[in-house]
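Heads up, one of the protein chains got dropped from this complex, but the rest are sitting where they should.
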Amino acid sequence: MGYLFCGRALSYGEAKARASLVFTFASDNAAGVHPRILQAINACNAGFAPPYGGDDWSKKLNATFSDVFEHPAFVFPVSTGTAANGLALASITPSYGTVFCHSLAHILNSEAGSVEFYSGGSRLVPLQDEACKLSPAILENALDGYGPTALHQMKASSVSLTQATERGTVYTLEELKSLAGYAHSRGLKVHMDGARFANALVALGATPAEMTWKAGVDVVSFGATKNGTMMAEAVVVFDPVFAEALRIQHKRAGFLHSKMRYFASQLLAYLEDGLWLANARHANAMARKIADCLIANSATELAYPVESNQIFAYIPPETMATLKRFDIVFRTWAGPKPNLHRLVLSYADDESVVNRLRAALKT
Amino acid sequence: MGYLFCGRALSYGEAKARASLVFTFASDNAAGVHPRILQAINACNAGFAPPYGGDDWSKKLNATFSDVFEHPAFVFPVSTGTAANGLALASITPSYGTVFCHSLAHILNSEAGSVEFYSGGSRLVPLQDEACKLSPAILENALDGYGPTALHQMKASSVSLTQATERGTVYTLEELKSLAGYAHSRGLKVHMDGARFANALVALGATPAEMTWKAGVDVVSFGATKNGTMMAEAVVVFDPVFAEALRIQHKRAGFLHSKMRYFASQLLAYLEDGLWLANARHANAMARKIADCLIANSATELAYPVESNQIFAYIPPETMATLKRFDIVFRTWAGPKPNLHRLVLSYADDESVVNRLRAALKT
Amino acid sequence: MGYLFCGRALSYGEAKARASLVFTFASDNAAGVHPRILQAINACNAGFAPPYGGDDWSKKLNATFSDVFEHPAFVFPVSTGTAANGLALASITPSYGTVFCHSLAHILNSEAGSVEFYSGGSRLVPLQDEACKLSPAILENALDGYGPTALHQMKASSVSLTQATERGTVYTLEELKSLAGYAHSRGLKVHMDGARFANALVALGATPAEMTWKAGVDVVSFGATKNGTMMAEAVVVFDPVFAEALRIQHKRAGFLHSKMRYFASQLLAYLEDGLWLANARHANAMARKIADCLIANSATELAYPVESNQIFAYIPPETMATLKRFDIVFRTWAGPKPNLHRLVLSYADDESVVNRLRAALKT
Partner (left out) sequence: MGYLFCGRALSYGEAKARASLVFTFASDNAAGVHPRILQAINACNAGFAPPYGGDDWSKKLNATFSDVFEHPAFVFPVSTGTAANGLALASITPSYGTVFCHSLAHILNSEAGSVEFYSGGSRLVPLQDEACKLSPAILENALDGYGPTALHQMKASSVSLTQATERGTVYTLEELKSLAGYAHSRGLKVHMDGARFANALVALGATPAEMTWKAGVDVVSFGATKNGTMMAEAVVVFDPVFAEALRIQHKRAGFLHSKMRYFASQLLAYLEDGLWLANARHANAMARKIADCLIANSATELAYPVESNQIFAYIPPETMATLKRFDIVFRTWAGPKPNLHRLVLSYADDESVVNRLRAALKT
């Protein structure tokens, strides 16, 4: 039974492949927990605390996020981005509604139907765009045929955008405003999948407020795990109406943790003294260096601009073979052209990975 | 905004009441994480690890549980008992099925509709019994009117029992076998809500195998958080058919954690060297002592036999007033008679709580 | 395969028993379609008509109901009361909400989970009352523990009352106002299951407006099939917000019939020239006569006042044996005392049934 996990039979090759990923650029989820966050978890273990959010850490969450976002905020901690996205979209999308998203969206491709589950039957409508971004024009086209006189269509309810995008690009504030403004004008609510929220934020040099409610974003999946927490993410909303829709859905899905202090302490430490921003800046800078190194030392071509901590590049098979010999493995991606690969950098990667890559490429 | 949590407005009184719970017998969820489990979490933080269960800790889970349960087992880690129960019951109950449970069941009273949510519309059918246990006779009576010729009824699909029960009593192995056997004979699957699994196990002096699959239990919510983990529970099944039904539901609900090692390491440490059993034995013994102390020093009457780590007792108002003066506060419970109160002891309570109670009662 | 229906295996005895029901008081659903309504169906068959409600009959529905209810009304035709109740309650109850209803409610006991299905996971909370009616006091008691500070409860969302009730009694206008007023004061919406709407209406001598929106009812399941249509019922709402919630749910459940004219024509004929009221008056009067005949000619005792077209009575076994010999069969009902039976009269029953009963009882 050694290679079974959650009922999935892993082949030997697959298990090995995964192990080898440990040493590579395959995922920002491969990093551990940031020491300061781990310390915060340990620190809150002293003694007893009221369960279900009655503890001192949990009670600070709303106030702390409200400060960070410069707006009264309602925070619902969860343990995965999948749960955050499911809950967030269920708070703004009825079971008979559609969610417009990019055809490469994580909610569409990698969350096993969580939005459909959390909303109880909604539909994701995939939209195409080369830069992996949605726009008013794309949305306008998609909305054709929906509306109160349509007899046979679901309700056009919400739009979900990913910031940074699934291809590592970042919506500008103007793009966000323009998209959210148009969405609102058509009666849609706006969700931001912020799995890499901090990476986008520092890339823009914007404030959390500017990148969310000031731009028209209604509901945020606030990612933190890829950037240093253990398993703490949050749904953040700014309108009490959405908070009310989330309050019970959050509990019944199983995220009102009895020992909530261990989640709250992670999020507080994450936000404290700008740790989250420093981590993201580091990861983004590392991605820039790795991309430069690839281009300088091989016939690699960037598929998308490197604007956050992800690199999408066309890397020739011979280069990939070389890297593999050096145990540098990362995932091949389906793309418009062959040989598309993704490299992701995290807060935990240091200069040694650049050196290692350079050394490999120079052989 | 200081007293808001997850959109819930806490009154000052309520917030204060919660704080005071810290020092009392109010909940086994008030305890922190057992030091050995916290150590295990810290230990697994070294370096990178494959995400989504590809790490070394997660890959051991099925094998470890299979050893403990003496049967091939499929383990689905989750972060709350609410999620465990929802997923577990959804794996054996279709959206048009009913779950028979006790009228005091946690799934009915304290999980905000998680079973209805996870199953997509099933119904909980509450059954009455004084000892807080289900039996073949009670089930037979409840099944009247269901079946393939019934025109207007849901499908009778499953029965959920809680071990230890919501009133601190413990099903004997004979009672489990008899109930599960009857349920199976009527086409129902059997779920065990094991929020206090270990407490029941040591109370019976039984093996995990005897208390589950050997007795006819199909699906187990394996609780651990109340007994020492940080937020690690698991759905455990013994039949690959149920595992297949859980595989994707577990993911889409948001419990395939990216950094799964931090969950797996908790569960492994919990089971290692019998830590879980030692913790449970301690909590049960403490409950016995507290109950004895109450009876010996006040006009308290036990409402149910104290068989695990929960005490349900009728405590006179004057005794309660005394205890309150000593900051010993616990919850009043709705019961057949007034003045029903619950005290819960955990692995983390030591002799000082007995001394403190005795001192208070002697005034 | 002769005794199979919809996958249900009927025993020979059961099939025979059903056939014998034809000549009895067992159900107001055993009656056929009223001749004037059948005529209307036939009349609308001439020629082609736009599908999906674009026909002349369907386009009159809202206006006609608005006249009858003296308020702008939105009408959603369906083919069963089960669908009407499911849709109606789903328009006012989120998937995480509870519906408070009487423990004898049809939605709880005879609709196979339609409310849970249509709402996607809501819960019916059964309340007890001897007269089969809900009241502010009963509701107040049930609402204890719900609310924005409750951590583990579903949302208290709606109350569903049945008019005429499942025991043949009828809420007075004062009782309706009082119940709905209290429900609104606690944030609940109010649904009326009007499977026997017309029977209650004529019993009260009230207007449709008085018995619905003027009393505070938000959403109505407007029953008609038991009172003369073939399979035409409707959800009727007075608030465009609920109409918007129903628009797509009605379609996706499969009730936006392509040849909608055949439904609309039934409802129009039903309402035309007071046919529905005349039918209901007749059925109620027949129930009164049958009840009087039973009391006068046997040791029968009424279990509930006969206020509409249903009789619930304690009938001695020897009387039942006599009636059975005369092929007069009706259902035994579970009740607080043994020997509870239900007789239902419909628009289609004439004096001959009274004569027949009297003749049987006189032997």
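We call the chains A, B and C, going by the order they appear; numbering starts again at 1 in every chain.
Throughout what follows, contacts are C-beta pairs under 8 Å (C-beta built on N, C-alpha and C of every residue); 3 or more make two chains touch, one makes a residue touch a chain.
Quantities reported herein were computed from a predicted structural model and do not represent experimental measurements.
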- prompt: Where does the absent chain touch, in terms of which shown chains it meets?
  reply: A, B, C
Statement: Among listed residues C:59, C:288 or C:324, the absent chain is touched only by C:59
Message: I'm checking contacts with the chain that's been left out. Which of C:127, C:183, C:202 or C:253 qualifies?
response: C:253
Task: Quick one: say which of C:93, C:114 or C:308 touches the chain that got left out.
output: C:114
Field: Absent-chain contact - pick from C:42, C:141, C:332 or C:355
entry: C:42
Task: Mind listing the subunit B residues that contact the chain we can't see here?
output: 52-53, 94-96, 120-121, 148, 151-155, 244-245, 247-249, 251-252, 256
Task: Could you please point out the subunit A residues that touch the chain left off the display?
output: 7-11, 14, 95-96, 98, 109-113, 116-117, 119-124, 148-149, 151-154
Field: Contact footprint on subunit C, counting only the chain that is left out
entry: 1-8, 10, 15, 18-19, 21-23, 27, 29-33, 38, 41-42, 44-54, 58-63, 66, 72, 74-84, 86, 111-114, 116-117, 120, 225-226, 230-231, 240, 243-244, 246-248, 250-259, 262-263, 348
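Everything that follows uses one rule, which is that only the chains that are shown with their structure count from here on.
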Task: Could you put a whole-Å number on the gap between the CA centroids of subunit A and subunit B?
output: 33
Message: So the centre of each chain is just the mean of its C-alpha atoms; given that, what is the distance between subunit B and subunit C in Å?
response: 41
- prompt: Just how far, in Å, is the C-alpha centre of subunit C from the one of subunit A?
  reply: 50
Query: Where in subunit C do residues touch two or more other chains at once?
result: 95-96, 120-121, 148, 151-154
